[in-house]
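All protein chains but one are shown at their positions in the complex.
Labels run A, B, C and D following the written order; every chain starts at residue 1.
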Amino acid sequence: MTELLFALVCLPFASAFILGLVRSSQVRRIVTYLSTISTIGVALVFCIAYFVRGAYPIEIELSHSFIHITDMCMLALEVCLMLLIVVMSIKYKKYHAALFSVIQTGAIIWYELKSGWMPEYEYSRLYIDWLTIIMVFIIAVVGTLITVYALGYMHDYHHHHTEFKDRRKFFFAMLYIFLGAMFGLVFSNSLSWMYFFWEITSVVSFLLIGYTKTKEAIDNSFTALWMNLLGGCGFAGGIIWIGHSNGISDMQSLISTDSATIVAPVILLSFAALTKSAQLPFSKWLLGAMVAPTPSSALLHSATMVKAGVYLLLRLSPVLANNYAGTLVSLIGGFTFLIMSMLAITVSDGKKVLAYSTISNLGLITACAGVGVEETVWAGVFLLIFHAISKSLLFQTVGSIEHATGSRDIETMHGLSRRHPYLAWTLVIGIAGMYLAPFGMLISKWAALKAFVDSGSIILVLLLCFGSATTLFYWTKWMATVLASKTNDVKAKNTTSANQWFSILVHAIMMIALCFFFPLISSAIIIPYINNVFADATEVISNDNIIIMLLMLFSIFAIPAAAWISAKHTKYRKVTRYINGVNAGDQMNYIDSYGEKRRFFLANWYMEDIFGEKKIWMPSMIISSVAIVVLMVITLGGAI
Amino acid sequence: MSVIMDFTKTAMKNLFSKPATLQYPAKPRLYPERSRGHIEIRIDDCIMCGMCSRACMSGAITVERDKKTWTIERMGCVQCGACVNVCPKKCLDIVPGYTQPSGEKTVDSFSQNEKPEK
Amino acid sequence: MMNRYIISAIFIIAYIVLAPFIGGLTSGVDRKISARMQGRQGPPLLQPFYDVVKLLKKETVAINHVQIIYLLIFLVFVIFTGCLFFGGFDLLLVFFSLTTSNLFLILAASSSHSPYASMGANREMVQMLSYEPMVLLTAVGFYLATGTFKVREIVMQDNLPNIIKLPGLFVGFAFILTIKLRKHPFDLATSHHAHQEMVKGITTEFSGEMFAIVEISHWYENVFLMGVIALFFINANPLSILYALIGVTITYFVLILVDNTCARLKWKLMFKNTWITTAVIGVINVFVLEVITKGVI
Amino acid sequence: MGERSVVPFGPQHPVLPEPIHLDLVLEDEKVIEAIPSIGFVHRGLEQLAEKRDFNNYQYVIERICGICSFKHGMAYCEALERIFDAEVPERATYLRSIWGEMSRMHSHLLWLGLLADAFGFDALFMQCWRMREKILDMFEASTGGRVIFSVNKIGGVLKDMDADMLKSFVGILDDMEKDLIRLTNTFLNDYTVESRLRGVGILSKDDAIRLGAVGPMARASGVNIDMRKLGYEAYSNAEFEIITSNECDGYARCAVRIGELFQSISIIKQLAEKITDGEIANSIKGMPNGEAFVRVEQPRGEAIYYAKANGTKFLERFRVRTPTFTNLEALIHILPGSEFADVPLQILTIDPCISCTER
Partner (left out) sequence: MSGVSKSPWIMHYDATSCNGCDIEVLACLTPLYDVERFGVINTGNPKHADILLITGSVNEQSKDVVKQLYDQMTEPKVVCAIGICACNGGVFKDCYNVLGGVDKVIPVDVYVPGCAARPEAIIDGVVKSLAILEEKSKNVKTYKEA
């Protein structure tokens, strides 16, 4: 186990090193393929090994000297990161980032080397349980597939955007460093180690957002940086506080204490998690992050890195139940869910919709974690899995659509199902996965709703009810647009490269497979995990309903198939569209007021008067900031 | 002051009283005597002067002096009564009762020689 | 256990077989009463059936054949929704399935890419946006009142009828029913009445058999929705079935009355009204219920 | 924000009884741009004046439009009476005015019905038209036609109303008045109706004047014009105030027309009271020569007729400027910024009559 674990962490770093050196795209491709295969392979073996060993949580024992050396290396690297940030900040005159970085790194170094507050570890520094395994699986499979996708994508990207310098070496290296850091993060039980990897992901994200080095990219990257670093300060503060006052330095000890004194430091940690998961009022950075090339949006800003935040919250969930920390987290999460799904209605840029929807869904997971009872954690973990895969699928598909059609605006996707049927259908699978019965996200939402009611969080119930409606709106709109058929559209040439296709297809298949195996995953993986964390897990969704869900799942494939066949036999006459009697006869035009042919156009609704950013952004920022400040003051004040 | 469902009273009254429907065609409609339905001619009084035909805005009347026939396109007469007003012999009348709808354009021809034919 | 499934099956079969007749007849009565409220004699009682028979006999024209596919799926999902409900399954699941069915109607309309059909589809989406919170909240209300989402168990509970605990939700649900039943003032996406700015909105491009499918699914849906209304009245007491019948009749009558005494509102007003109603009536009800259940238990 | 929708509206559209076409550019459902086109009912009947005997041309003119058919015929006869410089018997002027006001009532009731229909209030539509039938019955009893009366004649009218008939009509109007109050209250007070009318299609007084709005459209924007005050026919014998409103929106237009409905009843009653006995037509001899210009107040506003004769039995030129034609300008002005659902409603608030606009 230990070897496999180290292999998983080190492999990506090694690949990153190589990729950072090679210039030839041929070699890069080979290295990427090899890394992908090996990472996925090792991850699978790792998961199987875990299962074979009885699927009990494992603590990895490490020798003292190794720990000591690692600690020192980490500190050294943290200093390096800090220096990097400081240099960059000075270069671009964004000093607050440097300030945050210096504060937190300084604090951590002081804490580890000097203060003497640092307690002994109760558990090992590395720890594996089902949640780790799930994350490992996501990082290994989704993560590396995205790097494969990136091969094709970045090639096209630089083909289209000659104005940007080709920094692919750097790009791929960063992707792999990031993957390594994510593995490290999910294996770490030690809070300091976790913090170290946390910082790496922040910095990698910062560097990738700034990839194109345009003014906008730089600005956005610094926004992302300072917000994440602010969260990092919270993280550091939480570690120090908890170590000093409770003598705890690792996650497992933390969640098994039931002392009320940990609420305050837990709030600090949660604060870090909220920033990383771009919850209100820290959502701006994730939206800005969309300037980065799509693979990095998919990998960091949707499927994995932002998951680190909710991962941390899910880990913390046992200590979030029934206290202010939990209330804060769940309210912020639920609120973010609603607000962001409203905002998603108002934008037409496909990637922006995905960004809003990502934040919104993270909000839901956050709310689940914040409530912190068995059922919500169950739902939260499921949401995490489904979201990672379907969002990654969506980002990649939208990226490919952009390359194929030259635009990622929803309004240009009318009739995509005729022009680019394959891309359109993977997009539809992704969208369906996000909100339709019987796909996973919906099941999880359903479970979450039940759990919220059970736990008496009526406000969350309301946020969820309203949020579901808005979510419904923007996805349906997009889906209907894609599936509209403009009869005179012809199938366009498929320009998506094979490696992009491979990644997209595997994602789509995983998406569908997940739905089929959802009961199995629930009983074999999630329930044991919950059992372990909460000592007793209730059956969240009863058997009865699982049967129905499966029925619905089958029906969603079987009924269309049957309908297809019966429709084939329905005799009908093809006619022109009804356009008040002024159809020009060619389906797309009508005779306008000047007697000329004019193309009609059917845009979607954006409801800016109601949900527009201008209308609701500021109020929601204010509400969430006030909520955070008030709740933090209450708890921190109470604790001090 | 806005009232919600202001119409309720009328609606309920309608609901519980007999509908206003006249039940045409089950019950025939009675027309006032002035009602302008169609043109009738007392063909024997006609002098075939053609005044009516010239007055007719829609050209529905043809008078053939030589054949002694007076013909009206029923589907072309707008019941204006101009012909009635100009007829020197007052042999035209406009009377209640419209021409029945039909699949063909009804033309009625009257001849002083024979019985009216259709 | 086995017994339970047999009863479910009987209900489901009864629903599948009877719903079109009940739905069609209700619609006939509806048209008759509406006509009388307008001072007219109105069509024969069986007119809806004549309409559907005619539609089935008429030629079907379409823009493309995916339209027909989506419509068929829509029909199946509507029936499926009703089956889940009358089979006594989870109420939330029922509503999710309802949403899915509606999605296919939207797809069927917008896939034609025809101006009025698409605008109708957009409006249908706004309608969903408007009523969805109330629908979910209704399910939540039942759960709070009875401790279960399962229709079967809600029906079998022997407390007072749910309407006693859920008056707000009842009103709220009846309110959004005007949308679901396509009645004034909220028949935005398509209307039973001729003159609408949307022409026939979402159903503009459906003809012949396709339009018949829409009508039939409308019947199924109506019966299901009336079932939800009945759920507010039914408990283990057999007599409650009578109350439910009376309740459903009165509700339906009020809806017809509203239909005939209101102008069609604009979408913004619909959206605001429904959300506010949901947020006020629904939420107060749920909060009060929460307090009561927590307090009493 | 994405692109905007471009959709056609009309000519065939269930809310439009008459064909008119608009190119609409929409954002969600907000109208950004509306470009109208007409011509779907243009027949070219003015030119028929050159081919039809001036005596009988009246029958063409009253078919300019089936709603105020009577007024077209009347104005045409007036124009020729002016050319001939002929007297019209006083009784005939009373009869013309009574029929004219009844036309206004039927037109406004018809409009109220269509308006109700446009905002989706079927029951109200039905109720309005049910009322309107009573007026049509009076028309048929007195003139023989429900829609096209053919009672005008140069020099007078063709049919008379005896005292019994007038009395019975006044009785019917008295009965109607009560029902009308209840009916129109729904328009004025109902929440849903108000939400559709208030604040929709605002046309300021300045704009109304600048764009040349006429009739209720102008009066609802506070412009005090009514051609009846010129005192043609028997109007100088009736007392009435011009009804105006300063609210300038759809609601005001509705309210003004409702006010005129009751005003018409009062005018008819006054005229039925004062009507004098005597001839109903003077005979006119000879051929017209000269030109005349007539302005009358139709239900939709001021209509202008111009006739030029040259001493033959055919007119040289006949020309109509109809109220809708001038109001269209105002319509185009108020459309942008409204909702798609308001489009038919706003078209209706000018009470368009495309038939007369295009002739």
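Following the convention adopted for this analysis, a residue touches a chain if its C-beta (ideal position, glycine included) is under 8 Å from a C-beta of that chain, and two chains touch if they have at least 3 such contacts.
Owing to the predicted nature of the structure, the values given are computational and were not obtained by experimental measurement.
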Of the chains on display, those the missing one touches are A, B, C, D
Contact with the hidden chain, among C:G24, C:G42 or C:G227, goes to C:G42
Of C:V199, C:V248, C:A263 or C:V286, the residue touching the omitted chain is C:V199
The one residue from D:Y59, D:F84, D:Y305 or D:F318 touching the chain left out of view is D:Y59
Contact residues on subunit C toward the hidden chain run 31, 35, 38-44, 47, 50-51, 53-55, 57-61, 194-196, 199-200, 203-208, 211
Hidden partner sits against subunit A at residues 571, 573, 575-576, 578, 581-583, 585, 591
Touching the unshown chain, subunit D contributes residues 11-15, 17-19, 39-45, 47-48, 51, 59-60, 63-67, 69, 110, 113, 125-126, 129-130, 133, 146-148, 353, 355
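We take it that only the chains that are shown with their structure count from here on.
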The chain pair with the larger count of contacting C-beta pairs, comparing C-D against A-D, is C-D
When centres are defined as mean Cα positions, the distance from subunit A to subunit D in whole Å is 65
For the pair subunit A and subunit B, the C-alpha centroid-to-centroid distance in angstrom is 78
Subunit A touches at least 2 other chains through residues 579-580, 600, 602, 604-605, 609
Residue ranges of subunit D touching at least 2 other chains are 5, 7-8, 13, 29, 121, 123-124, 127, 130, 190, 192-193
Subunit A partner, complex, touching residues on subunit C are 59-66, 68-70, 72-73, 76-77, 80, 84, 89-90, 92-93, 96-97, 99-100, 103, 106-107, 110-119, 121-122, 125-126, 128-130, 132-133, 136-137, 140, 143-144, 149-150, 199, 204-205, 208-209, 268, 271, 275, 278-279, 283, 286-287, 290, 294
Touching subunit C in the complex, subunit A uses residues 414-415, 436-437, 442, 446, 449-450, 453, 456, 458, 461-462, 464-466, 468-470, 472-473, 476-477, 479-481, 483-487, 544-545, 548-549, 552, 555-556, 559-560, 562-564, 566-568, 570-575, 577-580, 600, 602, 604-605, 609-610
As the complex stands, subunit C meets subunit B at residues 33, 35-42, 257-258, 260-262
